[in-house]
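The complex appears here without one of its protein chains, the remainder shown in place.
Labels for the chains are A, B and C, by order of writing; each one numbers its residues from 1.
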Amino acid sequence: MKKLLPLLAFATVTMTLATGCGKKEAPDSTNATDAGGKKKLTLGFSQVGAESAWRTANSQNIKDEAAKNGVNLVFSDAQQKQENQIKALRSFVAQNVDVIAFSPVVETGWEPVLQEIKAAKIPVVLSDRSVDVSDPSLYASFIGADFVEEGRRAGKFLAEKTGGKATIVELVGTPGAAPAIDRAKGFREAIASHPDMKIVKSQSGDFTRAKGKEVMEAFLRAPDAGQITALFSHNDDMALGAIQAIEEAGRQPGKDIAIVSIDGVKGAFEAMKAGKLNCTVECNPLIGGQIMDLAQKLANHQEVPRRVVSQEGVFDQSKAEAELPSRKY
Amino acid sequence: MFWPLLALALLLLFDYLFTPGFFRLELRGGNLYGSRIDVLNQGARVMLVSLGMTLVIATGGVDLSVGTVMALAGTVAARLLVVDGYGFIAAVSGALGIALLAGAWNGVLVAYFNIQPIIATLILMVAGRGVAQLVSDGQIINFNDASMVFLGNGHFFRLPFTLTIVLFVFVGMWALTRQTAVGLFIEAVGDNPVASRYAGVNARLVTFLAYLLTGLCSGLAGLVASSNIKSADANHIGLYLELDAILAVVVGGTALTGGRFYLVNSLVGALLIQTLTTTMYARNISADIAPMPKALVIIAVCLLQSEKARRYLNQRFTRHQSAALPAITPSRAQP
Amino acid sequence: MKKLDPKYIPLFATAIVMLALYAGGCLAYPNFGSLRVFINLLGDNAFIGVAAMGATFVIISGGIDLSVGSAIAFTSILIAQLLGHHWPPAGAFALTLLIGLAYGTVQGALIHLFALPAFLVTLGGMFFLRGLSFVLSPESLAIKHPFYLQTVRTMAIPITQRPFVTFPLTAQCFVVVTIIAAIIAGYTRFGRNIYAIGSSESSAILMGVPVGQTKIGIYALAGFFSALSGCVATFYMQSGNPASFVGLELDAIASVAIGGTLLTGGVGFVPGTAMGVIILGLIQTLITFQGNLNSWWTRIAAGVLLLLFITLQKVVGSKRH
Partner (left out) sequence: MDKAPLLEIRGLEKSFPGVQALQGVDFTVGRGEIHALMGENGAGKSTLIKVLTGVYNRDGGESRFEGRSIRPRSPREAEEAGISTVYQEVNLIPHLSVAENICLGRQTTRLGFVRWHAIRKRAEKALHRLDLTLDTSRQLSSCSVAIQQMVALARALDTSAKLLILDEPTSSLDEREVAELFKVMRKLRGEGMSIVFVTHFLGQVYQVCDRITVLRSGKHVGEYATAQLPRMELIARMIGKDVTEIEKMSRSRDRQPAPLSAQPFLQVTNYGRKGSVCPMDLAVRPGEVVALAGLLGSGRTETAKLIFGADQADSGEIDIEGRPVTIRSPRDALRYRIAFTTEDRKVDGIIPNLSVRENIVLALQASRGPWARMRRPEQNALAGRFIKALDIKTPGPEQPIKNLSGGNQQKVLLGRWLATEPKLFILDEPTRGIDVGAKAEIEKLIDALRKQGMAILFISSELEEVVRASQRVVVLRDGQKIGELTGDEISEQTIMRTIAAPTTDSEAVHPAQL
């Protein structure tokens, strides 16, 4: 009997929890209201993490915009772990938020939790990254850059810059993440028509500066490293790391090796101003306002576009100086 | 000394034969450049941490929190520089201060509260990165302070400046342990704690000191790591470095059960690990797969060092006797 | 009621902390007390829970297993690959569990036969399996097998219709594994031998406990539970990801410690571990509900709790002497 005691104690405790507190369950009863008595919108947002400057700018913008629009934001950082993100999403359901938005860590594995959210009748907005699901009704809208287009633009710029002749190395983002997959795809599309543009090496730098630098160093060590004339980096952070590696290798980034990356963070503009980076394709992290807008509409059962492409441009060195002061992130 | 050097030599031989360009060394921008220099430069962090880890392992303990302490130090320095606007000296002092504090924390838990080292340092390993995140407010802090950038990127006598730091720490550590009696005491305490106590050695203080020094080494490594990429990323600085460091120390012949320690061998061990990593990069093997060969090296080296394994075949005849005797599990953590 | 045995003090402390956290959450946040949150606690943490059961046995025996997180990631990607190659789910699970058992046995054998420190061997296991996962697939793989798309969902037991709450398969696994682990710990010779070895290995030998067999068995069991946890994780994520579950071994160890298991071995409670898992889950949920706290507070809170419980164990332990 003694052996059973802890088990029994545990069972009792859990039963008490389940029944005692379970009674409180009441849908929609408790959302925050603002001073005017008007119902305040609650948005659950699950962020990937804080792996790059782009990401932290994105998080900050979402928080700022939520405050500005009077949205009650429940923000959760997944520390780049899918398991954490799934937990956060399920917790949003439990909290009965009005709208859920999230940037998925990876593309796969979202089916069950999205189904659960759908069953709870909470609309979902995908922010900046897409998911791979068989049932398109699992999310209401996807806002964010067109990664494939970004890749294409980067490829196009590089083709113009190098006259269609380049030996390219590629720094890939987190394996399995939508931007990594799509940017690689778009870039390849764009250079497909230039037979003299070849990607000779391609490895993951995990979207981080440290890894980007490390991997670039390895690229530059190879005996055929001298032939590298261009670098395509899936984000600015990795490119910034790579620039350091190139400088250490005694070569001139931006001149010996043409560099194009994606995101358009402040550091990239500084690098362009210094002539070390040739081009950054903007991927605008300031989509908080648009997300808030979508969320409000969804909460009011209005129609929303299934795909919202964020506004972004392509910046080369000529525009860098003018643009730099206005870059906040 | 023999095994790690042999392993390193074999690995280098392999690279010489099969990894083209690995042995090329040239002068670029006035500095030496090549894969081997990379090994030295990237390996600096592992070397720094291994130096500290060697002492902790020599006392019969282990420090799992070194990677976290690196992140803490890097983030504190970057924050002081960028967010709070202090100068280089203040930033470095702040970073090393927090690293010493972390080391002292571990030391107190292990030496004075008798908590098993694995668990005691696990606490900081788990919580420390969270603290680092709070320090950085969840942001990656980029900095451009010239002195700070020099730490991890500068050159000195045509070699990466990090090597100077390693050399400096090594000499300091060597002086501290071998020019004072601290080294002797650490070895005595690690080898036979009871006898050391009877001989009048202050075992607690010695253990505490080992953790304190490890904290300091990790702090320096953290500064180097964040300086190297000109930014402090609380999530990633020093991730898994504790494992590389433990591996370097064990490969270097310092037994996990404590006792004799070999600072130079740990450096060789660290170089071996880093060469392994760099070789894999150079051979276009993903960094993600890199742990696998490392694991095989760990187990192989430990089996080579294990007396029991060596005797195992001989003992097969009198197998029964060995089974009936208490297995000697080297855990000093037991109270 | 007899006088409370001091070894139960940490366990009661665990229960109190768990209740306090839960009650605090209920008071502070609307909907925290909902059935869904409660079930989420079981379902979301199921894979940690299952793995922590293995860790409980290892720690009761006085050892440690650091390979848990890698083993789960490896298992999940293995299952995704096998199903991708049109294996039947049952076959994939069986093979996976077998591999888990085998690798655990190898770890146990290295530890026992060659007297290598458990810490080192399992560290090697952690590296090895992590690398191997990336060999199997460098990126996350979706599982599209109908078993996952339909069966897993239909196996969830519906509890209430409005709101629609079910008791998911993962939570079921957690509960069942906890019960099985409790039975192993309390009602098998193997389980009792684990306690004996952890409390005093030399006495156990003199008392005729088959120490070698048991020690290898413990690590084999831990490997099995890790593999099982990997299966549960695939139910949860419907994908295999070689980069996932990094650092999960620490969560598992923390859960075990918070659950009142003595980290020096000999005393331990399977239900306590389950409570420890739930406490960590509660902290995470609380931080999500709070909404604008840095999620890293989870780690800090876990570290502080770990310290508290270790201190408690020390105090209780020293009083007993």
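Convention: contacts are C-beta pairs under 8 Å (C-beta built on N, C-alpha and C of every residue); 3 or more make two chains touch, one makes a residue touch a chain.
In this text, all values refer to a predicted model and were calculated from it rather than measured experimentally.
Looking at C:160, C:202 or C:292, the residue that reaches the missing chain in the full complex is C:202.
Residues of subunit B in touch with the missing chain: 179-182, 184-185, 187-188, 191-192, 194-202, 206, 259-260, 318, 320-321, 324-325.
Taking the whole complex into account, subunit C touches the unshown chain at residues 2, 5-7, 183, 186-189, 192-193, 195-196, 198-200, 202-209, 262, 266-267, 320.
Just so we're on the same page, only the chains that are shown with their structure count from here on.
A complete topology is adopted by the chain contact network, contact being made between every pair of chains. More contacting C-beta pairs link the chains of A-C than the other of the two pairs A-B and A-C. Rounded to whole angstrom units, the spacing between the C-alpha centres of subunit A and subunit C is 31. With touch defined as above, residues shared between interfaces to two or more other chains in subunit B number as follows: 133, 138, 286, 288.
In subunit C, 138, 243, 294, 296 are the positions where the chain touches two or more neighbouring chains simultaneously.
Against subunit C, in their complex, subunit A makes its touches with residues 3-4, 6-7, 9-10, 13, 17-18, 21-25, 27, 29-31, 63, 72-79, 81-84, 86-88, 90-96, 106-112, 115, 119-120, 132, 134, 174-176, 204. Those residues of subunit B lying in contact with subunit A across their complex are 20-22, 24, 28-29, 31, 33-35, 38, 42, 133, 138-140, 142, 153, 225, 228-231, 233-237, 278, 281-282, 284, 286-288. On subunit C, the positions that touch subunit A within their shared complex are 8, 11, 15, 18-19, 22, 26, 29-38, 40, 43-44, 47, 138-144, 149, 152-153, 160, 162-164, 182, 186-187, 233, 236-239, 241, 243-246, 269-272, 274-275, 281, 284-285, 287-289, 291-292, 294-296.
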